[in-house]
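Here the complex is missing one protein chain, while the rest keep their positions.
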């Protein structure tokens, strides 16, 4: 029972991390119809920038996070601008283009910060809480809290603001949206930089939990992407639920299958996707048939 | 380049390339030789990736895992089970073919980025297995794979191994090119460009998708065997995600839709990567940037450069004339079967989408030899009706009979084989196929599973190709399309595109032809030609059902007209009767204001895309 509870807690904290990653995937997909494979590498850049600000410049954590979000937001603008000629045209090519950007970002990080990586001290260092024999690290609660707030804020932005609604129109019908007078280029640029900012937020929060290195994006990105798909690609609550599902799946399969946990996780994921391709909440754009 | 020269140019170029490749080892050092050996492994792998991703359009991110299955199976069978190298090699290719099929299963349900992440996940699952399993060396890999024995030839020499690889690679590439240029490849490319249209022409999409993954698995397995024989050691690191992305970069830079491009990309990137081994971070930066620039500025990769240059030159010299040829009418069928039997019979067909009823108890009978018009305001369910008849939608209720057979629930490709063909309201042509290839794809009526003939009897495939081509020439002439035979339809004027789609639908000489707004976007002269063609099609024995907004065309062409409004049949009869029906007039007047412009708008919107 104690093992079960603790695994649950571990899985939920991990789920919060994946949820934050998945939110960025979901936002960009919902507003641009683009799958951004470079997302996890933007996250890595965000983690580096935020940790540089806290460790070298001794800025408060929150300030460092905001600064990192601004910088990755700018990177997002550059990526969007480069890929703009493909928007609304060739979906698969854009996907490959973002993989290219991911490779570039990883190489850049190696050149700037070196290949060694760094450990980042946790900004919240109070002792863990105890609940029914399970211990809950306080910093994990911060991550969970931020994930929930980000989910609510994004939902409100997309459903309640004019800009948010306009952005979704772009993803649903590129030509119609531009015919209706929406500045599609600017809408996409904003969406993409918000997505990149979200990546930085996730990266800054993940940094103290893990170890920041140029290759950190790899497995987080794949799991986060899987989370976005499980929840229903483009759905904001779906991203969070998907993140939790993947987090629990990894933690419990690690508990039961030890070394073979990745095998089990990805097989289960493949089966889930085949059973329900549109995810738990359904895909949130118009089909591309 | 004149046509005659071109005929001889290709075999000539192949021969020259092969001779050069044959004598390369005589002029390189042992290091360069080894680099070339590993590059050739990647070239074989890239051909597989080109087939599944470039030709069949399946985003497969497990290709490096197929390499791993081939290499690991060879390693395990030779070192653990002490099997001979070649016996192990055969089993290894079979194993990776099987894994290819398993990894391909999700493609039956999902596509695009979904497929990408699922295949990537499955390749990580494979990596996880070889890292753990003690039979696979528990993460430390398997050393001591024996040198492949080959008579008196010592294959432990990188120089002699090169020749083994060269032979396998040449055969692999030749087979790949053979597939791409014949019926299976055309179907795969048609599926990549538009799976719905390809299915409506009789191709079984699930079989095609599995075939493409099977091919990817086989090429991966062959590359894996070559890898095992060359390196004689396998470890998990070789099959990592970053190597998968490197392979992807090779294929994209070379040009994923051309197997030659994939090969060039694999060779160039392998060699450049090794030359820059002291500057690997910069080379990573370099190839990442090149991938980005390629997808934006040169989506067809290096392989697309010649045709782009050619196109530029053609532009500057003015290009060819763009007028449609004359349609040559069909011979009238021996027995005019007008009014004889019922060909299509709908009874109480209902189609519901999440609370919305698009068709409500539609009943309709079309006799053989008829030209039936279906009219109705926009949103009245006309296209939905076609989609139900042609098998794209599964009706929620009611029965559809085609030639007496109940067809509800049958896939479009089965219906195509039963003799049904259709066109689409918004022109579903294949983006990267020439006009001739459109017709060749449509003319091919063999079941998709006949693809096994490629392995067992390739000469038969080659032979059948001759007949297809002869038929295609006839069809091109009949529809006046011969001047554009080698053009991509989307680069042609709209009227010609419509004609191509009509010719494609008529390729198999169907019993029933469904035309969805065939006159939309045509000018007066083109409409007159259309009426003439449709008339001739009917006279040749094909029954026609036509959705059309142009009332004068409907009046002149159709024997009977059915009127739909809000998903229900509100009138059915002779054109003159229907036109006088007060219910029909009301249905039309109520909406007339919005109707006409949208019909005219559509071609304009499509036209803007072709500049992309």
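Letters A and B mark the chains as written, and numbering starts fresh at 1 in each.
In this section, contacts are C-beta pairs under 8 Å (C-beta built on N, C-alpha and C of every residue); 3 or more make two chains touch, one makes a residue touch a chain.
Convention: contacts and distances are computed from a predicted model.
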Chain left out of the displayed complex - its UniProt protein name, from "4Fe-4S dicluster domain-containing protein", "Cytochrome c oxidase assembly protein CtaG", "NADH-quinone oxidoreductase subunit L" or "Branched-chain amino acid transport system substrate-binding protein": "Branched-chain amino acid transport system substrate-binding protein"
Chains on display which the left-out chain touches in the complete complex: A, B
Listed residues B:157, B:357, B:540 or B:568, member touching the removed chain: B:157
Residue of B:87, B:102, B:167 or B:580 in touch with the missing chain, whole complex considered: B:167
Residues from chain B at the interface with the omitted partner, ascending: 7, 10-11, 14-15, 18-19, 22, 25-26, 29-31, 33-35, 38, 128, 131-132, 138-141, 143, 157-160, 163, 167, 170, 174, 178, 181, 227, 230-238, 240, 242-243, 274, 277-278, 280-281, 284, 462, 465-466, 469
Touching residues (missing chain, whole complex) on chain A: 2-3, 6-7, 9-11, 13-14, 17, 107, 110, 114-119, 121-122, 128, 135, 137, 209-211, 213, 215, 218-220, 247, 250-252, 254-256, 258-259, 261-262
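Note that only the chains that are shown with their structure count from here on.
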Chain A and chain B: spacing of chain centres that average the CA atoms, whole Å: 33
Interfacial residue positions of chain A with respect to chain B in the complex: 35, 82-83, 85-86, 89-97, 99-104, 106-108, 110-111, 115, 175, 218, 222, 225-226, 229, 233, 259-263, 265-267, 269-270, 273-274, 277, 288-289
Residue ranges of chain B in contact with chain A within the complex: 57, 59, 105-106, 108-110, 112-114, 116-118, 120-122, 124-125, 127-129, 131-132, 196, 241-242, 245, 248-249, 252, 281-282, 284-285, 287-292, 294-296, 299, 605, 608-609, 612
